[in-house]
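Every protein chain but one is kept in place in this view of the complex.
Let's turn to subunit A:
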Amino acid sequence: MANLRIEHLNKRYGATTVLNDVNLSIGDGEFVVLVGPSGCGKSTLLRMIAGLDGASGGDIHIADKLVNTLAPAERGIAMVFQSYALYPHMNVRKNMTFGLKFTGVPPTERERRVAKAARMLRLEELLERYPRDLSGGQRQRVAIGRAIVREPAVFLFDEPLSNLDAALRVSTRVEIANLHRLLKSTIVYVTHDQVEAMTLADRIVVMNKGCIEQVGKPLDLYYEPANLFVAGFIGSPAMNFFEAEVGGIEGGRARVAGTAFRNFDMPAASLKVGDALTVGVRPEHLVRGGAGPFLAEGIVELVERLGEASFAYLRRVDGRIFVAEVRGRQTPAPGETVTLVAASPDVHVFDALGLRVAT
C-alpha cells in the first residue's frame, strides 16, 4: 500500500509530445482510472509509472520515494497487461512464482503467496495447467494472480478487460472491484471504456492529447464536467452541444442567446456581451413537458429503442441533430415535432475556451 505522486512529467518522442506536464497525486489505497481516447497518453503514463518507458522530464514518487531511475522490479509495482502476457512455456504456478524467484523470495514464502492468491482468484484447480489450456477469463485471473503474489505497493492495470467478451467483462469488472475492497491496495487502471472507469474508480483522470483534462469522482465528472472535452467524453450517448453567445447583461444576469433553443438567463459573473458560449445538455436530462430554463424544439428523425429507454434523434432548427432520452413505452414517432426542457442544474454552459461557467 502506498501513495503515488507524479510531478511535471513529460514524454517526448523527437518532436512529438506524448505527455505534457502531467501532475497527479494518488492517495494510499485509492483506485484511480486513467481514461481517454486512444493516443491520449494514458498507456504511456502507466508504462512510465511502471518504469517500462523512461521520462523526458519530471518525477515519479512511489511511497514517498523517488523512483525515476529504478528498474520496474525495484519500484514496488505489479502490472497486468492487456494481452495477459503469461509465459506460454510455464504452468500457472510457475507463471506466478517466476518473478519471485529472481527477487529473492524464499520457496516456502512463494508457495504461501501462490496458495493465498489462488484461493482469492479461484485458481487452485488450474495451478498445474498451461496458459494454452485456459480460457480468456482464467488467463486474466492468472495475470492478476501473478501481480498479487508480488505484494506490490501499487497495482497497474493496462486495459485488462478489453480482450474479454462482453459478459465476462462485466463479471471480471466486479471481481476487480471486490479485489480492491479486499486488498485495499493502490490501483492505477487504464481503460478507454467509460463504463469501466465510472464503475471502478474512486477517482477518474480524464486525459486528452497528453494532458490531464480533469480529475474527480465519477459522479462529479458526470454532473460537473470542467470543460467541453470531459463533458463530451463522459456519458453515453454524448452530451448535446448548442452554440450560443451572450446576448445582453442586465442586473447581474447574462442572457444566453442561440438559434436552436429558447434564450435563458444565468449569472453574469465575468461574462461580457458578445462572448461566444456553448450550452451542453445530456440526452437523459431532456424531458418532454418538464420545467426549466432550457427549451429546445426538434423534429424526430429516428428512434432507437433499448428497452429501459429509447433515444430520439431530433433535427434542430439549424439543421443539426441532437439526442434525447425518452423513458416509457410512449416514444415519439418520426416526423413529430417535440419540445424538450432541461432543469437548471443539468444545463452546462462553457465559455469560448471550453471551460465551464457556473450557471
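The rule is simple: a residue touches a chain if its C-beta (ideal position, glycine included) is under 8 Å from a C-beta of that chain, and two chains touch if they have at least 3 such contacts; residues count from 1.
The rule we apply is simple: contacts and distances are computed from a predicted model.
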Choices "Chemotaxis protein CheE", "Amidase family protein", "N-methylglutamate dehydrogenase subunit C" or "Sugar ABC transporter permease" - which one is the UniProt name of the chain not shown: "Sugar ABC transporter permease"
Residue in contact with the excluded chain [from A:P72, A:G247, A:P293 or A:G354]: A:P72
Touch with the omitted chain, as defined above, among A:H8, A:H89, A:K184 or A:R327: A:H89
Hidden partner chain, touching residue among A:A50, A:A153 or A:A312: A:A50
Contact footprint on subunit A, counting only the chain that is left out: 47, 50-52, 71-74, 77-79, 81-83, 85-89, 98-99, 102-103, 132, 146, 150
